[in-house]
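One chain of protein is taken out of this complex; the other chains stay put.
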Amino acid sequence: MEDLVAEVLQGSVRAMARLITLVENEDSRALQIMGAIYPHTGKAYVLGITGSPGTGKSTLTDKITTILREREQTVGVIAVDPSSPFTGGALLGDRIRMQRSSGDAEVFIRSMATRGNLGGLARTTADVVKIMDAFGKDWVIVETVGVGQDEVEIAKTADTTIVVLAPGLGDTIQSMKAGVMEIADLYVVNKADRLGADELLSEINVRVEQDFQIKKTAWQAPVLKTIAVENQGTESLVEAIERHRSFLRESGKLRKNRREKTRQETLALLKDEISRNVLEKVLGNGRFDALIDDIVAHKKDPYTSVQEIVRTIFPEE
Amino acid sequence: MTTKKRIKVIMAKPGLDGHDRGAKLLARVFAEAGMEVVYTGLRQTPEMIVDAALQEDADVVGLSSLSGVHNYFFPRVVELLKEKGLDDVLVVGGGIIPEEDVAGLRKAGVAAIFGPGTRTDDIIKFIEDKISGT
Partner (left out) sequence: MFDKEKLESVKTKKEEWDCGPVEKVCAKFPERRPTFTTISGEEVERLYTPVDIAGFDYDNKLGFPGEYPFTRGVQPTMYRGRLWTMRQYAGFGTARETNERYRYLLKQGQTGLSVAFDLPTQSGYDSDHPLSMGEVGKVGVAIDSIDDMRVLFDQIPLDKVTTSMTINAPATVLLAMYLALAEEQNLPYNKVGGTVQNDILKEIICRGQYIYPPLPSMRLTVDLIKYCYEHVPTWNTISISGYHIREAGSTAAQEMAFTIANGISYVQACIDAAMDVDSFGPRLSFFYNAFTNVLEEVAKFRAGRRYWAKVMKERFGAKNPRSMMMRYHVQTGGVTLTAQQPLNNIVRVALQTLATAYGGAQSLHTNSFDEALCLPTEEAVTVALRTQQIVAEESGAADSIDPLAGSYYVEAMTDQIEEKIDEYMKKIDSMGGTLKAIEEGYIQREIQDSAYRFQKEIEANERIYVGINKYTMEEPPPTNLLRVDPKQQEIETKKLKKLRAERDQKVWKAALGRLDEVSRTDENVMPAVIEAVKARATVGEICDVWRNIWGEYRPKEFV
């Protein structure tokens, strides 16, 4: 295991691919792996790209990657697609739209299925970002389907989050949940040669302006037009990303955001660890079932019972 | 709470052949069987296919050819996989492939060739058996 981590740090693509699988499968060694990976993370800039299906996110990702490569940046891409809730399987079709980048040895593309996790990402996507980061990718781009309150997890992972919209998909800012306004650092109206692009653009502009007036945030999310398939507007998009990055850096927000993310992640890990520990102990013996019998028979109540359980496991000092 | 390991498949069309009915159908059927399927689309060179297998850490590479180029492409994919240290990836093929070519392809490292008329559940079973067996 340590060999695999060492190989990743030395730049083995094969080892990185394997390691990602272990982490993705929530292998028993995953925590140990991530522990070894963590000290080497924090260097990559993480870009999130989200939007409804059919907005052209993958093509946009491909073009952004190409531009970053021209600037001699190395790139890792994580393309997330939903797993079927019925069969657990998944069709991962984004790679196909990233063919220009996929021939480039300095670009690592990994498709991930959500595996039942809500929020637009897999449970382990953030860890996969870290692995690519530790490997030495300058940029990690996470691309996922999602608009709406339930799919804003990407913003917890990314430094800059881009929300992609396209005309003609019934995609209006009104139809999006309020959460989207919270997560977007940049808006892109892709397929801008289509009918309705200008209307969509001005609609978003109005909303962004309103939001800005109310909240008086330091950063006003710019709204850009692109035609990704024709590579139009993509250079300006990368410029806008760079501007946001500089803003985050100079305002100290990058550090602040990352601290908050670390806090959230650590808290989540702690919760996982506690519940795993507690549950192991509680469910390990037959007493829990006996307790349930008592509760059902109304001899005990569940509220007091759980407090008692936790108190026995963590006696107050 | 651990996620079940899922079989990851790369479905690819090597060469210039555009007949992707079978490849797309199988991609869908595999996903319904619970696998995670990366469809790479048309006009794939062996290098592109192996690159995808490497990055995706695929368990299986499925190749489909109807233009008669299997004797060149399939062994080349196996060879490149080996070069990259991906010896354990299961390579299977399908399409219009004469019976008399099958032995040669098997010898070259293609685990199975599924001709026209093969039941999709037979293919799924083959893959599942092979993957769980290793």
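When the chains are written out, they are named A and B in that same order, and each has its own residue count from 1.
One rule holds in what follows: contacts are C-beta pairs under 8 Å (C-beta built on N, C-alpha and C of every residue); 3 or more make two chains touch, one makes a residue touch a chain.
What you are looking at is a predicted structure, and each value in this text was computed from that prediction instead of being measured.
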Of A:12, A:84 or A:99, the residue touching the omitted chain is A:99
Mind pulling the subunit B residues that touch the left-out chain?
-> 15-21, 24-25, 27-29, 39, 41-43, 45, 67-69, 71-73, 96, 98-100, 115-117, 119-121
Touching the unshown chain, subunit A contributes residues 54, 59, 91, 93, 96-97, 99-100, 195, 229
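Quick note on the criterion: only the chains that are shown with their structure count from here on.
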Between subunit B and subunit A, distance of the C-alpha-averaged centres to the nearest whole Å = 30
Where on subunit B does subunit A make contact in their complex?
-> 1-6, 8, 27-28, 30-41, 47-48, 51-52, 54-57, 84-86
Residue set of subunit A touching subunit B in the complex reads 13-14, 17-18, 20-21, 24-28, 83-84, 87-93, 95-96, 99, 102-103, 108-111, 113, 115-116, 123-124, 272, 276
